[in-house]
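Removed: one protein chain of the complex. Kept in place: all other protein chains.
For subunit A:
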Amino acid sequence: MRRTVFPNKLLPWLLLAPQLAVTLIFFYWPALQAFRQSMLKEDAFGLSTKFVGLANFRKVLADPAYLNALKVTVVFSLAVALSAMAIALFLAVQVEKIRCGKGFYRTLMIWPYAVATAIAGMLWLFLFNPGFGTLAAPMRALGFNWNPLLKGDQAMGLVIAAATWKQISYNFLFFVAGLQAIPKSLIEAAAIDGASRRHAFWTIVFPLLAPTTFFLLVVNTVYALFDTFGIIHAVTGGGPGRATETLVYKVYNDGFVNLMMGESAAQSVILMVIVIALTAIQFRFIERRVHYG
């Protein structure tokens, strides 16, 4: 490969400047603020500030509610990331088989991606709220004791379903693109050799999709950890009890509802460490097994 050489020394920096500015102002600056805040004990208005070192971290890690949120997050994120990817892959493969109206189906599949997270949450709420949900009354009529306002596992199922539904479109888009990049000749050759469709999929298509799958794994993990806040906020508000309170939701609740800034900041710092570690692990161990074409 030939290295691109820019004759101008200033231009590259100028071109980079907007992105650098955005990153510095919206990522590094708040992150530093969070670090600072996590070492302070402060009232809501910032009238009295005391440096407490790592006391906030000790308090957070000793709090059973925090461990509960960690558990909820693991269950929720795994369920959302895995089911959103599995369903999207299944749908992408099925759509490839359609002879007539492929574009129409594809468009319909991608549609939900245009829905904002909070709106997606409201949508599911209007369908499944035990009080006014369109589908709640029929479910009760069928003898199913549907009450996610009190039953933690049902509430968890509901937010997982809503968050998954929202993300399927995105994954679908990438899987369709990934599938189209696989040379038809390989699959035809397999067919000539007498491989069944299923065998061909798992031994040829799936491994060749690995770069896409890996990319989506990283994106979906981050999505499940952070972007699902709107859905949880709209559908369950972290309840019942603390059954759907994820780490991100707890940061919000402790900081902005209960006004415990120091502990909330400590939690967000821990969360940052978790995400950095997770991404590093994914790149270090899983990416090794990914073959880029």
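Note that in this section a residue touches a chain if its C-beta (ideal position, glycine included) is under 8 Å from a C-beta of that chain, and two chains touch if they have at least 3 such contacts; residues count from 1.
FYI, contacts and distances are computed from a predicted model.
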Chain not present in the shown complex, as UniProt names it (candidates "Spore maturation protein", "sn-glycerol-3-phosphate-binding periplasmic protein UgpB", "Isoquinoline 1-oxidoreductase alpha subunit" or "Potassium-transporting ATPase KdpC subunit"): "sn-glycerol-3-phosphate-binding periplasmic protein UgpB"
Of A:I25, A:I98, A:L135 or A:L259, the residue in touch with the unshown chain: A:L259
Identified contact with the non-displayed chain, of A:W13, A:F90, A:F132 or A:F206: A:F132
Subunit A, residues in touch with the chain not shown (by the definition above): 43-47, 129-132, 147, 149-152, 237, 239-242, 253, 256-260
